[in-house]
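Have a look at the structure below before the remarks.
Removed: one protein chain of the complex. Kept in place: all other protein chains.
Take a look at chain A:
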Amino acid sequence: MSSEIEVVQLDHIPSRHVIHLALFQDVGNAEFLHKQLLSRNADFEYAFVDASVIVSRLHLLSAVFKAVTSASNDVLKTPNVHSEIVANLAASNNVRNHAHSVIQMTDAPQIAEAYRRYGVSTATKNLVAVKVAENGSPSTEQIAEHLAKNVEGTQVPATDEKLASTADMSKVFKYYKLNGLNWLDKIKDHSAKQKEVEMLVVGAMALRGL
């Protein structure tokens, strides 16, 4: 098993943060990984995301962008940048409400709900792992090796095609409240529709916590 991992360069991120991204298919030890997070094992500081709720790189990387920006501005709402990535995947719960009755997603139950929905669970089949290193620590090699050793699964490039194929759109529609949008259902062209869904998902995330 080769230990390689993608290093993602994002615009408008301070250069001391280096983002690592990996996608694992047919994960055999989700239960073990979930347990490491629950017990706050410091060796497992990753954003472990269930790939079924991710529609594209733009979707996932939007959560990463926001988390790293918050970390560098020192305004994290969760214990660290990795938990923040998972929490950031949650949709704003105020999209349907009127401008003034805004419920802030800063309280613990809502963050716990985000971990449950978007984070690794014992049922996870395909897993996205994100690791944000700071000032070269840990190194890319260390991250690649640690993941290869601890995640039982087939590592594949995290392309848009792969992510689209591992997405569970009924879950995505439910979590991002996209059911019942008639104009969306009417779009015939598959890729045009995917793009609209992606934009709505990203928009819902951008509003979260505001």
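Please note the rule applied: a residue touches a chain if its C-beta (ideal position, glycine included) is under 8 Å from a C-beta of that chain, and two chains touch if they have at least 3 such contacts; residues count from 1.
In this section, contacts and distances are computed from a predicted model.
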Out of "Geranylgeranyl transferase type-2 subunit alpha", "Postreplication repair E3 ubiquitin-protein ligase RAD18", "EKC/KEOPS complex subunit BUD32" or "DNA-directed RNA polymerases II, IV and V subunit 3-like", the chain not pictured bears the UniProt name "EKC/KEOPS complex subunit BUD32"
Which listed residue, A:Leu58, A:Ala133 or A:Met169, touches the chain dropped from view?
-> A:Leu58
Among the options A:Ser3, A:Gln25 or A:Thr69, the absent chain makes contact with A:Thr69
Filtering A:Ala133, A:Ala164 or A:Leu184 for touch with the omitted chain leaves A:Leu184
Which residue numbers on chain A touch the omitted chain?
-> 9-15, 58, 61-62, 65-66, 69, 73, 75, 92, 94-95, 98-99, 181-184, 192, 195-196, 199-200, 202-204, 206-207, 210
